[in-house]
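Have a look at the structure that comes next, please.
Yeah, one chain of the complex is gone here, protein chain that is, but the others are all in their spots.
Here the chain labels run A and B in written order, and each chain numbers its own residues starting at 1.
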Amino acid sequence: MPEAKSAPLLRVAHLKVAYPIRSSLLQRQISANVAVSDVTFDINPGETVGLVGESGSGKSTVARAVIGLVKPDDGVIEFEGRNITGYSRKQFKSVRREMQMVFQDPYASLNPRLTVRDLIAEGWRVHRDIVPRDRWTAEAKKLMDRVGLNPDYSDRYPHQFSGGQRQRIGIARALALRPKVIICDEPVSALDVSVQAQVLNLLDDLQEELGLAYLFISHDLSVIEHLCDRVLVLHHGHVVEQGNAREIFERPRHEYTKALLAAVPVVRPWLDQADEGRHPTGEPAA
Amino acid sequence: MTATAPAPAPAVNATMRHARRARRGVTVRIVVPLVVIGLIVVGAIVVPLVYHYDPLHADLLARLKPPGTVTSDGGTAILGTDQIGSDLFAQIMAGARVSLLVGVATLVISGVVGLALGLLAGHFGGWLDAALMRIADVQLAFPSILLAILVASVLGQGVGNIIIVLSISNWVVFARVARSQVLGLKNREYVEAARALGAGNWHLMFRTLLPGCMAPVIVVATTQFAQVILTEASLSFLGVGVPLGTPSLGSTIYNGTQYLSTAWWISTLPGIVLVILMLAFGILGDALRDKFDPRLRSA
Partner (left out) sequence: MTKTQPGTAPSASPTDAPLLSVQDLTVEFSTAAGVARALRNVSFDVRAGETLAVLGESGCGKSTIAQSIMALLPKPAGSIVGGKILYGGRDLAAERIPAVRELCGTEIAMIFQDPLSSLNPVFRVGAQLAEPFRRRLGMGRREAWAKSLELLKRVGIPDAETRIRDYPHQFSGGQRQRIMIAMALALKPKLLIADEPTTALDVTIQKQVLSLLADLQAETGMAMILISHDLGVVADVATRAAIMYAGRIVETGAVRDMYDHPAHPYTKGLLESIPSQTSIGGRLKPIVGSPPNLLDLPSGCAFNPRCPFATDLCREQVPALRTPTTWPAGHEAACHLSEEVLTHA
């Protein structure tokens, strides 16, 4: 556990985001859909905070608000003690490099017309002072190597890579800006099971090596349980339960968390059921 | 790489051949029109320089001569002469030169303007989008012939003016295609990913969105090219296009219509050149669309 007294890297307090509903003709706002409200949490350096919820729970909205892709309607977001809630686009630019994002779909989140080198260097093109132009290729190759891609393939396009490799490209892109926090929005849910574990291990290694903090968003409870120090359970835009990951998974207090945990299909249901003397799922063992 | 293909069954060969033939078909449909267009372009540039007849030289003694006639000065008028005795081949080639010039210039101007406005409208949305698209609607509702007559009466006739008129009536198409493409791309995750990197409007519009718009825009450009040449021909045909004394395919066709029963070649031959040019561009546009279709592209 990180020391409780040190200032959090990222602090989100009473976050509220509503999407306006506009009339089709005059674009006047008619009403608003509240996506999340009253979400409060801290992330300390080197820590992983999980955000769990089903579709429509608002977990992606929280991520998008934190990284400035949507404007919060209420609440405060602080990064290293600075209140960034009201930052203009220009002011936000300096925060962006400290805070990066890995997206869910490795097929859709990489521009199909750019090579891997250009994809990784895109951040350096935006933030000019990180890597001088003549070092882009070398640095991009270094990053490819770091995330487990063959640096010789730096001239290839995303469609020439498999899903897991593309997600590694996405991670390399985020790392290129040398951030302190990475927001992972369902980074493994589009990947095959056998590849998921590779990417989760990579994220784990990077955290250890670079001291990264993660805001990890997922609907997959076993992934959250594996990675996270602390967890927030979101339901219809509200946090229904938050706290130490181990505690929540072992002793859920809220009804919704209990229902969620109970619904996860167990890989070997017979192991739990054997104790209760119930007949195992499936046919009697041979 | 080790070829691990098993003993090829006949069905395998048939399907592979099919796929290969489909791909070769696209290549043929791109190369052939390009060659045809290239020949006409080269002809339009070279023929007026080396051919022994001046397209504007009138020789009333040698008027309405059929193709292949030997004229008084000993040369052969390959495609005959027109109603004032000018050589038709020289006229067609000079006309093609004007038509191609008008076509290319119009496409470049209207393409750049349309693409830029379409990008702006699509990227920023809101009132800018609404305003630009209403202007486009008004533009579409205004017939280009009327505009041409207006411009011709105010600025006078001339190749430059016809290019202006055609550009004004053509940018809308590019703007609409670019805008709809941007609207489709804008919500794609990779555009959002660029935004999350901190990319500004300039970077998003020109580095992220613009390359995604190019494929459909190029395809539209080829079909518009044929359209522009045709409009220029009909404007010249109506007498509000290029000024007298500048041969264009349209004006040559128009002049020949009165002599169709006695000298069919004056209208027909430039007409055939126009048709070939338009067909070539039409097929090229079609083939390019297939070429850019990711489903037909190999992995």
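The rule is short, and it goes like this: a residue touches a chain if its C-beta (ideal position, glycine included) is under 8 Å from a C-beta of that chain, and two chains touch if they have at least 3 such contacts.
Bear in mind that the values here come from a model prediction, so they are computed numbers and not experimental data.
A.B. asks: From the list A:G86, A:P132, A:G211 or A:P269, pick the residue that touches the absent chain.
C.D. replies: Residue touching the chain left out of view: A:P269.
A.B. asks: Which of A:Q104, A:Q196 or A:Q242 touches the chain that is not shown?
C.D. replies: Answer from the full complex: A:Q196 touches the omitted chain.
A.B. asks: Residues on chain A that touch the omitted chain in the whole complex?
C.D. replies: With respect to the unshown chain, the touching residues of chain A are 54-55, 162-165, 192-198, 200-201, 204, 219, 221-223, 225-227, 246, 259-260, 262-270, 279-283, 285-286.
Assume only the chains that are shown with their structure count from here on.
A.B. asks: Could you grab the centroid distance between chain A and chain B? Build each centroid from C-alpha atoms only and quote it in angstrom.
C.D. replies: Taking the mean C-alpha position of each chain, the two centres sit 49 Å apart.
A.B. asks: Which residues, counting only chain A, touch chain B once they are in their complex?
C.D. replies: Where chain A meets chain B, its residues are 27, 67, 69, 89, 92-93, 96-97, 100-101, 103-105, 108-113, 122-123, 125-127, 159, 170, 173, 177.
A.B. asks: In their shared complex, at which residues does chain B touch chain A?
C.D. replies: Going by the criterion above, the answer is residues 126, 130, 188-200, 203, 207-208, 211-212, 299.
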